[in-house]
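With one protein chain removed, the remaining protein chains of the complex are shown where they sit.
Chains here go by letter, A, B and C, matching the order in which they are written, and residues are numbered from 1 within each.
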Amino acid sequence: MIIILKKDAQAESVRRLEDILKSKGISTNHIQGANQNIIGLVGDTSIIDMDNLYAQDCVEDIRRVQEPYKKANRKFHPDDTVIPVRDTVIGNGSLQIIAGPCSVESEEQIITTAIACKNAGATMLRGGAFKPRTSPYSFQGMGADGIKLLIKAREETGLPIVTEIMNSADLDLFADVDVIQVGARNMQNFELLKALGKSSKPILLKRGLSSTLEELLMSAEYIMAEGNMNVILCERGIRTFETMTRNTFDLSMIPLMKEKSHLPICADPSHATGIYSLIEPMSLAAVISGADALEIEVHNDPKSALSDGGQQLTPQRFADMMVKIKDLAKYLGRTLGK
Amino acid sequence: MIIILKKDAQAESVRRLEDILKSKGISTNHIQGANQNIIGLVGDTSIIDMDNLYAQDCVEDIRRVQEPYKKANRKFHPDDTVIPVRDTVIGNGSLQIIAGPCSVESEEQIITTAIACKNAGATMLRGGAFKPRTSPYSFQGMGADGIKLLIKAREETGLPIVTEIMNSADLDLFADVDVIQVGARNMQNFELLKALGKSSKPILLKRGLSSTLEELLMSAEYIMAEGNMNVILCERGIRTFETMTRNTFDLSMIPLMKEKSHLPICADPSHATGIYSLIEPMSLAAVISGADALEIEVHNDPKSALSDGGQQLTPQRFADMMVKIKDLAKYLGRTLGK
Amino acid sequence: MIIILKKDAQAESVRRLEDILKSKGISTNHIQGANQNIIGLVGDTSIIDMDNLYAQDCVEDIRRVQEPYKKANRKFHPDDTVIPVRDTVIGNGSLQIIAGPCSVESEEQIITTAIACKNAGATMLRGGAFKPRTSPYSFQGMGADGIKLLIKAREETGLPIVTEIMNSADLDLFADVDVIQVGARNMQNFELLKALGKSSKPILLKRGLSSTLEELLMSAEYIMAEGNMNVILCERGIRTFETMTRNTFDLSMIPLMKEKSHLPICADPSHATGIYSLIEPMSLAAVISGADALEIEVHNDPKSALSDGGQQLTPQRFADMMVKIKDLAKYLGRTLGK
Partner (left out) sequence: MIIILKKDAQAESVRRLEDILKSKGISTNHIQGANQNIIGLVGDTSIIDMDNLYAQDCVEDIRRVQEPYKKANRKFHPDDTVIPVRDTVIGNGSLQIIAGPCSVESEEQIITTAIACKNAGATMLRGGAFKPRTSPYSFQGMGADGIKLLIKAREETGLPIVTEIMNSADLDLFADVDVIQVGARNMQNFELLKALGKSSKPILLKRGLSSTLEELLMSAEYIMAEGNMNVILCERGIRTFETMTRNTFDLSMIPLMKEKSHLPICADPSHATGIYSLIEPMSLAAVISGADALEIEVHNDPKSALSDGGQQLTPQRFADMMVKIKDLAKYLGRTLGK
């Protein structure tokens, strides 16, 4: 960390700043510049509160040098994290395909869809039981009953199940879920992240609507700091000025997060684009960029879906897409599932 | 609501669409265009799920005509909402000044700051007990103890207290709080909003980091749909590409929200700018633009603050600013407090 | 186009509005809604100035139904545009690789780099002679001399040359250039676009830093409206809140622009990411998504480059990447160059 001093910094204020730093075990180096003096900090600066430093009279600006994330940082954990999910794993170079409807709507709907997804090659099943909706007047999900239906669908197909939590008070309801998803709007719901950190379940952490990648890693850090290392980062599109697509799919985050972090990466082209004709090309692009998993919305009858109708694939379209995905995986030497 | 049909829309698909609409009590009008046919919908379209319509084969695009918010909409509630807070009110044309530290840190700190704020002219006291921090390694607030200290400070000064909730499970701890704040990162924590909707406490709802005003109103709608009409909208700056300021203060939202909604408006120039020298000019601007309340961070010793040091005013600077605020309020014919 | 009337719209004002529309050959359809009346417009609404309509007393809002672009619109031109460039073409399903340095710096540099690019498989040569730089103190390019060196490099290698124009007054200097590039910062330099529309040269039009795709198409429309149909759309990344990458590569625009327009698409992963390790995965992703061309920065000695050093590939890295690109092209059944 580097502190840039004001031109007219008083010696007394600088001494006070040095005392604060020393009290935290940080040593300092001074550089006299032509126009500006700076102080270089040596030690573990992740514990320093930058706000506190900004309040010191002599400080003009502060620049971080080290990343503020540690447990998620590949520098300190060079090996890829591989996360067990029932009898399979995410992050070992294989490709997992998480498919299923936006919302669980009925037993028939989720079982029919799950079987179709499995037949097409999906390796896990997704489905929303608790739904975050912008309007209080929209369908809010089946809740606990939805989770029970997902479990039935798992019994039927053997596919591990992935579903979203919105409230730490509901955590007990997720005891038999395989992967717990945190939605984009809750990426900085820190109380929820802490509660999930005390669980040992795999957590699929979606990037916030306008979050930076550093913020995503800091939210992973919240979970990991409590002891749960099983975090999967998920790109689901970010908000930009573009209006033709629902969001903008930041594909470059996949190879970049692979450099910066050891955590597995999932891509969700359904939410990222919101347009069904773009899901296939973006899925192929995510696979060739190194994604460990894809999350794809598939519905047995999108025209009757209670949410996200426009971006859910029919089983037929999904199956057609899976032919190309499998072919590309083969070309790349990657296996589907384990 | 208007539905734009695809050029090659099949009659059967259009009939199916019509049936869905009729089943919801919506009648339709067809317009044959030169290049495109459209359908105008007549009835209460707020209950329609646009995603479901997008999934119909014949639909190219959909445009909302009516606002999706109803209870927060001035069209249906022309009179200003006036919210009682202990023995005062927000929203009756008077100006409320909510001042206090970012975080409650100790009894001495909060009492000293509260007295200084009151002496300078503040009409309510703010202070964070539960703190949403980007990093798990930063100070997370005193929690329940912080609320107790705020209550002590209220006993000492008579100032009503405002503090932030992060988890609906904590709601009981807020029983003796006067205004419950929802932070920007929780603006779309819908489970929390629903829980607060069942309370009757005034809710200070902060706009999300990159939320639109319609999304802010829809979050207010979540609270109001559960029965709690006491919502105060708060502008605290939005994320933009500008890096010199912490956020960008969207001042024009104040007169605009006054047109679109009947709810009172609060402005938070401390978080909106993050720079103490900008707080005074932005406060004056907010007052002249019609804000019902200001929320200002004041700390008895910003240099030792455990959070947000750089943007908290000293009591002296706050007192200097309040001289100008009071003078401007007088010029505008507005009273401070009740 | 649809006009939403104010609740209290006066009959006289609506008549005036109807008269304006009739005078432009537009006929109207009225829909009486529960809360709102709307008017549907039938006819060629691309000539209507929405600002003028907004100024009418009775108008609350206006929604476009038709796209405002015509010549660039696939609806009216279903066949792909194929653009001749010397003895090759862009847009016929083949893959063009435009490679070369950010700036032309010397004869040796451009010739050495051009030969290396050609040997690795590049099919066109890029190089900046006029450079748009944020700071007036940065290298501004060699100007006319740079174009002469590019022509020499073409003589040496046979590669068609692509270079950027910044001022319509310079157009004569580009007489022997094969493709004229318009940079992101000039995407809405309408005077320049009009001048290029009067030329018959292929124009590589880069998307503006925070432009929407509709704005990009409208800028293409400026060129095409003057008679030059040879426009190539180029994605070079858009500005987002992400700071780890220089820009955010909006890959989904490639299949989306293929749906909306008949123009060929180029992807520029060098500027889109600004990080050399991301160029290969993003290039592969662009190819699999359907890009007609890639534009890649390659420099014979990036460490000495006068601009964009950090994102330029060495000839060796470019050659390594081209092995994978060629292999992927083969897998997809696409040829390089013609």
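Points worth noting:
Here is the rule we go by: contacts are C-beta pairs under 8 Å (C-beta built on N, C-alpha and C of every residue); 3 or more make two chains touch, one makes a residue touch a chain.
Note that the structure is a prediction, hence the values are computed from the model and not measured.
Only one residue from B:Leu251, B:Ile296 or B:Leu313 touches the chain missing from this view: B:Leu251. Among B:Ile151, B:Ile288 or B:Ala319, only B:Ile288 touches the chain that is left out of the view. Across B:Ser27, B:Asn119, B:Thr212 or B:Thr335, the residue that sits in touch with the chain not pictured is B:Thr212. Contact residues of subunit B toward the unshown chain are 210-214, 238, 240-245, 248-256, 259-260, 272-273, 275, 277-278, 281-282, 284-286, 288-290, 328, 331.
Within subunit C, the residues in touch with the undisplayed chain are 16, 46-47, 49, 51-57, 68, 130, 132-139, 166-169, 185-186, 188-191, 194, 209-210, 215, 218, 221-222, 225-226, 239, 302-312. Counting over the whole complex, subunit A has residues 2, 4, 7, 29, 31-36, 38, 40-44, 61, 63, 65-66, 75, 210, 239, 241 touching the chain that is not drawn.
Here is the rule we use: only the chains that are shown with their structure count from here on.
Same-residue interface: subunit A and subunit C share over half of the residue numbers found at their contact. On a Cα centroid basis, the chain most remote from subunit B in this structure is C.
Distance between chain centres (mean CA atoms), subunit B to subunit C: 39 Å.
Look at where the CA atoms of subunit A average out and do the same for subunit C: the two points lie 31 Å apart.
In subunit B, the positions touching at least two other chains are 210, 239.
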